[in-house]
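The complex is shown incomplete by one protein chain, all other protein chains being positioned as in the whole.
Moving on to chain A:
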Amino acid sequence: MKETVLSTCEKEFVPKAISEGRRLDSRNLLEYRKLQIVYGGDWGCCMVSLGKTKVLAQASCEIQQPKSTRPNEGILFVNVEFSPMGAPHFEIGRPTDAAVQCNRLLEKCLKESRCVDLESLCIVADEKVWQVRVDVSILNHDGALVDAASIAALAALAHFRRPDVTLDGEERSSRARFSSSFTPSSPYLKNVVVDPAVLEERTAEAQIVVGINAYRELTALHLGGTGSPATNQLVMHCASLAAVRAMEVVRMMKDELAKDAEARVQKSPVGFVQSMDLEKVTTLSHEAMVTALGQLNMNVKMEEGGGDAASEGSVGESAVNDMIVESVGENSAELVPENDRRPKLDAVALCVDTIGSGGPSTWGGKEEDEEPSSEEEEVQVVAQLSPSSKPKPPVEEIELSESEEEEIHTLQPEEMNLDKGLEDQSDDEIMVSKQNTAQKKGRKKRKKKNGDNICK
């Protein structure tokens, strides 16, 4: 199926609205949509939703012969699947230009950022190495695909555990090390808009995708579109926006990862089902209900007509009287008995409406009465860019590049402790293959290179 044609009025309306500083979904120009990262039951499985964009990533690995040019390095392979489920105009086997671009950008980004220590994936040099494969499938397309796909791919890699293989064939599971990370964000030119929805993406003059890791290192830069040529200033502006975002995203990813790890230790159920709020009638209701009224400073108090929110045939009216409506998220409210108020799951940061979100589901039995997992962490990146904002010191960085000569330095026990305190994905055996000073040098070098690129 062909992509639907945009009407003239849409093409004119969206840029006009943006030039007034308004967006269709009530966001500010530099506001991101709600990001949700959910880890699946399997290792290396992750679903990311960015507003209505939904992306699923699964990391897997197999043993392969290494490339002859890099006999002691594992292989990282990234595949982004654009199926018609995501959007009707995606076709299997016939990737569009945008799809190819997304795939390559992601691959470049992941490899450039060296988030996977490829040398640690080597089993027997020249014979057997791990090939880590990340399959990203687009479940729903509502703009900013590269962004969502990169977060998903990275989260999947971070969550993934490579089986440890000893030569006699015994397998033991341990987490592979992935340290640094990046996230692209795609702002508009002229009026820079971050995290565009599909309509904004299609009406944009041009697009910049910036890949950047949590240490503010640029890993990819892509300029697309036909608009006015980007100035140095603009690219720098976008990059600094992306840097702030990258730190936020990585922090959130690690938080979720820690939660997931804890849940696994405590043997409590994990997976996608846990992330859904089964208690509500309108769990799967349309996200478009997040209205633009939030921007107009509206607070809809559901108490007035709250009881009626229960749709026909789903919630008995009798139960409604002594219930209180509690808003639990951006676009949802919950009916709770007055004497049994649950602690609020998360504060409604924006005063976005809680229009029409229905009552609790009374369909299921009571025995499934689990606390809805509070995974709706809201990322509200207020892109305040203070030039002095310093990046977090890199806590653990494993960089191996064959181009630069480096000396292998084994950490002293004291240093180990120091590092262990900071890092969150600690492994039993840490081997940092670079001296701190050398690390800094390397980074500077790379930055310079990037600077040259920008000037071009």
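Here is the rule we use: a contact is a pair of C-beta atoms (placed from the backbone, for glycine too) under 8 Å apart; a residue touches a chain by one contact, two chains touch by 3 or more; residues count from 1.
The criterion applied here is as follows: contacts and distances are computed from a predicted model.
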item: Omitted chain (choose from "Splicing factor 3B subunit 3", "Exosome complex component RRP40", "Carboxypeptidase O" or "Mitochondrial distribution and morphology protein 34") - UniProt protein name; value: "Exosome complex component RRP40"
item: Hidden partner chain, touching residue among A:E12, A:D126, A:E205 or A:E262; value: A:E12
item: Contact residue for the chain not shown (choose from A:R22, A:R70, A:H89 or A:R133); value: A:R22
item: Chain A, residues in touch with the chain not shown (by the definition above); value: 4-13, 16-17, 20, 22, 24, 26, 282, 285-286, 288-289, 291-293, 296-298, 300, 304-305, 308-309, 311-313, 353, 355-358
